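What follows is a set of notes on a single structure, which appears directly below.
With one protein chain held back, the other chains of the complex are shown just where they sit.
Entry: subunit A
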Amino acid sequence: MADITAIAKQFVEFYYKTFSGDRSSLLALYRDHSMLTWEGTPIQGAKSILEKLVNLPFGKVQHRITSLDAQPSSPSVASLLVSVNGNLVVDDSENAIPFSQVFQLIPDGGSYYVFNDIFRLNYG
């Protein structure tokens, strides 16, 4: 179980670091049957998700995590749910936007991919 927290932390760190760096590298973290809902808009498939993320209307982005939790998403199936609160700093704006994001991660080989991803701008 301690594993879960380690995986969640590593994943989140990697995900947001990649997001700030080369957003297009996030493609590797999604699959064709992955689903993202971004502010209530459903988007399915790694390519479409990436298109959405790459085309978000901001250039430089930094995610500052304020809270992080993780659990197995089910007692019987290997997968985990990671829920994140954080602040989104866009183009060096001094006004960070809080966000909330939930990932469902599925083990695949030695690593994990994002099966489901729910993103919300949050209570700014």
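Simple rule for what comes next: a contact is a pair of C-beta atoms (placed from the backbone, for glycine too) under 8 Å apart; a residue touches a chain by one contact, two chains touch by 3 or more; residues count from 1.
By our rule, contacts and distances are computed from a predicted model.
Note on the omitted subunit: UniProt lists it as "NTF2-like protein", one of the names in "NTF2-like protein", "Acetolactate synthase", "Small ribosomal subunit protein uS9m" or "Proteasome subunit beta". Remark: the omitted chain is touched by one listed residue; of A:L26, A:L53 or A:A70 this is A:A70.
Where subunit A meets the chain that is not shown, the touching residues are 1-2, 5, 8-9, 32-33, 35, 37-44, 48, 56-58, 65-77, 81, 83, 85, 87, 90, 93, 95-98, 100, 102, 104, 115-116, 118, 120-124.
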